[in-house]
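The other protein chains are all here in position, but one chain of the complex has been omitted.
Up next, chain A:
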């Protein structure tokens, strides 16, 4: 019968209309963010050995770091800046870090009102409170909810 295809389709639509809703009511309902999520970056500045591996791994020259030397000839960090504007969020820097002190966070709402806020100064603002991601971690960390 001509039109039976349309009716069949409408029957499905009707069935779906009465089935469970799947729309997520963002922002009241928060989405589940995976443990390996690549969000913003976070740095444990005391563990960093200033080896420049992250800087060299980055395809876009996003990371700038400056370091000084203390009396034992040990390097310490004086500046660590991520120009997030040009970051591809590719993760090559996190994978390259031998000390695993550079990490992704599981944040995802990264829009800012002002351009200057896009730059991440990880030295002065280490963002250690953000939920971190287990991306590129050799020993899987304890999973957080």
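To be clear about the criterion, contacts are C-beta pairs under 8 Å (C-beta built on N, C-alpha and C of every residue); 3 or more make two chains touch, one makes a residue touch a chain; residues count from 1.
Here is the rule we use: contacts and distances are computed from a predicted model.
Visitor: Among "Cytochrome d ubiquinol oxidase subunit II", "NADH-quinone oxidoreductase subunit D", "Nitrite/sulfite reductase" or "ABC transporter ATP-binding protein", find the name that the UniProt record gives to the complex chain excluded from display.
Guide: Its record in UniProt gives the absent chain the protein name "NADH-quinone oxidoreductase subunit D".
Visitor: For the chain that's not shown, point to the residue among A:34, A:85 or A:117 touching it.
Guide: Once the missing chain is taken into account, the touching residue is A:34.
Visitor: With the missing chain put back, which residues of chain A would touch it? List them for me.
Guide: 2-6, 8-9, 12-13, 22, 34-38, 57-59, 88-92, 95, 104, 133, 135-136
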